[in-house]
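The complex is shown incomplete by one protein chain, all other protein chains being positioned as in the whole.
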Amino acid sequence: MIFRTDLITEAAEVDSSLTGIKSEKIKKYGIKGTQVEVLNKEAEERIGKRQGKYISFETDALLSRDTEEYIKISKAIADEIKKLVPAEKDKTVLVVGLGNESMTPDSIGPMVVKNIFVTRHILEYLPNEADERMNSVCAIAPGVLGVTGLESADVIKGIISKTQVCAIIVIDALAARRSERMFSTFQLTDTGIEPGAGVGNKRIALTKETIGVPVIAMGVPTVIYASSLVYDAAVDLLSDITGQSEQKVEDAARKMASFSMEDMVVTPKEIDIIAKDSAKIIADGINLALHNNISLNEIQSYMF
Amino acid sequence: MIFRTDLITEAAEVDSSLTGIKSEKIKKYGIKGTQVEVLNKEAEERIGKRQGKYISFETDALLSRDTEEYIKISKAIADEIKKLVPAEKDKTVLVVGLGNESMTPDSIGPMVVKNIFVTRHILEYLPNEADERMNSVCAIAPGVLGVTGLESADVIKGIISKTQVCAIIVIDALAARRSERMFSTFQLTDTGIEPGAGVGNKRIALTKETIGVPVIAMGVPTVIYASSLVYDAAVDLLSDITGQSEQKVEDAARKMASFSMEDMVVTPKEIDIIAKDSAKIIADGINLALHNNISLNEIQSYMF
Amino acid sequence: MIFRTDLITEAAEVDSSLTGIKSEKIKKYGIKGTQVEVLNKEAEERIGKRQGKYISFETDALLSRDTEEYIKISKAIADEIKKLVPAEKDKTVLVVGLGNESMTPDSIGPMVVKNIFVTRHILEYLPNEADERMNSVCAIAPGVLGVTGLESADVIKGIISKTQVCAIIVIDALAARRSERMFSTFQLTDTGIEPGAGVGNKRIALTKETIGVPVIAMGVPTVIYASSLVYDAAVDLLSDITGQSEQKVEDAARKMASFSMEDMVVTPKEIDIIAKDSAKIIADGINLALHNNISLNEIQSYMF
Partner (left out) sequence: MIFRTDLITEAAEVDSSLTGIKSEKIKKYGIKGTQVEVLNKEAEERIGKRQGKYISFETDALLSRDTEEYIKISKAIADEIKKLVPAEKDKTVLVVGLGNESMTPDSIGPMVVKNIFVTRHILEYLPNEADERMNSVCAIAPGVLGVTGLESADVIKGIISKTQVCAIIVIDALAARRSERMFSTFQLTDTGIEPGAGVGNKRIALTKETIGVPVIAMGVPTVIYASSLVYDAAVDLLSDITGQSEQKVEDAARKMASFSMEDMVVTPKEIDIIAKDSAKIIADGINLALHNNISLNEIQSYMF
C-alpha cells in the first residue's frame, strides 16, 4: 500500500461495512477514547489488523503542551494496562522499548524504557530493601537490527529463556495517516506486534503465540509518511474537482505519491520536546499500573 | 505564498524570463554548483530574493553518507568564503549561528558555532600563545526570540558595539521546496539575511546596510514545509490530468495545501545524523577559510 | 590559594573572629538556610567575598532525589529573589546563564536558561497575547570565552545597551570545598559575580557598579577541585597525627595538593541527572518569583 497507518481507528475508518468489527466510545478521567475489537479472521484480513482488542485515547494536550492533562492520560492508560497485564512479585513483567534512540521519530520506545521503574533486581537480590507494594518489573531497549545486527525478537526470546517473565509490554513509535492524529492518539492492544509495524518497518513479530506469554503493544504516532500525506491530499482534491471515476482518481493519486521521496516523513517541528513528553506519559502509565499504589513522586525518588 | 523556499536556484527556476538574473554552472574540487546573480531591483522583486551574489554547491554525499566527499564540499565552501570575507588579525570575523538548538531541523546554526575554531580571545589576551597563521574569529549562537525574549539582531548589534568586527558570517537552517534539495544544497550569499527566511521564519534582518559590515549568509535546507509538498504535488497532478485552466489549478492546489497542518515539516527520518554532518562540513569550510593554512587536524587539537 | 570555594558559608567558617560578618539561621517552607552579611571592607578582604548579603538554602533532597522537596526549595528561592529583584512590565529582567553547556559540571547556567519562562517578546511584540500577570523577562546563555572568543561581560553589556534592563540574575555553577556541600547548597547574593568565581574560573565581573543595574548571582556547587579535597584531607591528617607546627603542616599539605592534577574535579557519578534537577529547581524559583501568581503548570504550557 502506498499509505500506511498503525492506528486501528484509521484502518477501520476506510472500511464502511465494519462487519466483524465492534467499536465503542469510552471516556476515562476526562480523556476521550475508542475501544475497537476485531472479532474474526475475515475482518482481520480486510483491515489488515490482527484479531483482538484495541484501546485508544485521544488528546490534543501534547501539541498544546497542556501538562496538567498528562497525568490524566497516564491514569487512563494505567487502568487499561491493569486489565490486561497480570503483575506479580514472583514473575516479572518485561517492558520492551523498540526503536532507534538516535532517530527522534523512532525513539519513543527507548525513551519510555529510561523512565520505567524497574524492581526485579530489588525483589531478587535485595529483598530487604523492597517495598511490599512493588511487583517485579524489568525493561530493555534491544536496539534495531541495523544498529545491533540482532533481531529484537531474538534478544527478547533470549531474555525470556533466562528469566521468569509473565507478560511483555512492547512500546513502539507508530505511523499515522492523518496529520491530526500525530502525537494525539495513545493506542494499546493485546494483539502484540506484527512485522512491518512501527516507524522504520521493524521485522519483529512479538505475539502471545510466538512468545508464550501475553504481549501488550503500545504506542503513539510520531510521523506520517510523506507519501501518505500526498496521496490523501491528491484523492481529496481529485474527487472534489475532477469528477472522474474512483479508480482513475486512485491511480492518479498513487502515481503522485510515489513521486515524493520514500523515506521522507512529516513531523511537527517541535518533535524533540513532544516525543519526550509522550514517552513520559506512557512510562508514568506503566509505572502506575504495575505496582500497588506507589505514587509517581515515590517512584521518582526510588528511581535514582 | 503558500510555499516558500530559501534557495535562489528554486526561486529563480519559477521565473521563465530570467531578465536581470545571471546564472552560471561552476565546479570546485569535483563538487558541482551554480552561481546566480540578481542584478537589479526589478529581478529582486520578481523572485523575492535580494540583489547580490549567490553560490550554491550541490551534492548527494550527505544522504548517502559518503564521508570522503565531505572534505571536498568544505574546501569548495572555504574558497568562496575567502573571496567574500576579509579575515585579519586586528578586527574579528563574527560567526553567528541562528536557530533553536533544541529543535533538530532548526539547529544547524548553533551546531556550526560549536565547531568553529575561535581565536579572538587568544590573539587578544594570550598573544604569546597565538599561532602566526591565525586570524581573529569569534562565534555566538544568540538563540531564538521565543526562547530568549531577545531579538537576535539586537544581541548581535550589541556585540558589534563592544567589539571590532570586520565581517559577519550568519548560518541558518533553510527551507526548500523540492524534496530532492533537502540536505543537498549548500548556499552562500553576500546579501545577508532577510526577515522571514530560515526555518522558523525568523524576524531578523542582518545586512551590510543595517549592520555596517559585510554580512555573508550560509545554510543548507533541512526541511520542506508540508504545505509546499502538497501544493507542488497537487499542481503537477492537476495540470497533468484534468486539463483545467492554470488559474483554476492554482486555486485548487492552494486550497489543498492549506488543509495540511501549518507547522508540519517534511524531513528525512535520519535528520539527527545528517544535520550533524552538515554542520561539521560548514564549520570546516569556515575554519579552513578564515586562517592561513592551518589544517583541520591542527584545528581540532587547538579547539580542546 | 590551593583550595577555593564559592560558598560564603565555607569562606566564613575558616574565619574564627567573624568580625564584620553577621550570620543567622533561617528557615523557609521547611528548608533550612543561612543568611550572611559581609558588613565592611575589612571583612571582605579577610574572607575574600564582596561586601553584601548572601542567602543559602541547604538540602539533601538532590542527592537522595526526594523530588517532593524540590518545589519547596524553588519557593524558598523565589521568596528571596522577590526581595532583591524589582520585576516590572516596562523594563525587563535579564537572566544570564554562565558556563559551558558541553561540560556537565559547568552547565548549570545554560540549563537554567532553557527552563526560564521568557515574556519580553510577548509584552513587546504581541501585547494582545500577554497575560496581565506577566512581567518582562528575557534570558541568554552567552557561552564561555574559550568557545565563543567573546567575554560574557561584553555580550551582556551589549544586550543592555540595546534593551531596557532593570535587573540581572546571573546563574553559575560553583565550586565547594567540602564534599558534603556538593549539590546541597543553593546560594543567592546581591553582590554580583567576581572574576575567578564559578567552575572554570571565569574572567567575568558583573556587579551593580560595572553594569549600572542590580546584579543578583545564584548557583549551586557542582564540583570540588581535587586539590582542595587532597589539601583538606592532608591538613586534617597531619594535625591529627604528627603534632607538627601549623606552618609546617600547611606547607606539607600545600605541596601534596599540587601533586594532583590541576584540572581534576570531584563529582558524584550521577552528576548528569543531579545537575539537570538543580537547574530545574533554580529556574522554577526564578519563574515563580518574577511573575504575579502564574503557576508552574501554567508556565510549562506557555513555554512551548
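A, B and C label the chains in the order they appear, each numbered from 1.
The rule is simple: contacts are C-beta pairs under 8 Å (C-beta built on N, C-alpha and C of every residue); 3 or more make two chains touch, one makes a residue touch a chain.
Everything numeric here is computed off the predicted structure, so don't read it as measured data.
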Touching partners, among the displayed chains, of the absent chain: A, B, C
Candidate in contact with the missing chain, chosen from C:130, C:213, C:266 or C:303: C:266
From C:42, C:60, C:131 or C:180, residue that would touch the chain that is not displayed: C:180
Absent-chain contact - pick from C:39, C:103, C:213 or C:296: C:103
Interface with the unshown chain - residue positions in subunit A: 92, 102, 113-114, 118-122, 136-143, 145-151, 154-155, 157-163
Interface with the undisplayed chain - residues on subunit B: 64-68, 270, 273, 297, 300-301, 303-304
Contact footprint on subunit C, counting only the chain that is left out: 102-106, 179-180, 182, 199-200, 223-224, 226, 229-230, 233-234, 236-238, 240-242, 244, 252-253, 256-257, 259-261, 263-273
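Basically, only the chains that are shown with their structure count from here on.
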Graph class of chain-chain contacts, one of line, ring, star, complete, other: complete
Subunit B on subunit C, rotation in degrees - Cα superposition, rounded to nearest 5: 180
Distance from subunit C to subunit B - Cα centre to Cα centre, in angstrom: 37
Averaged-CA centre spacing for the pair subunit C and subunit A, given as whole angstrom: 42
Residue numbers of subunit B (touch at least two other chains): 102
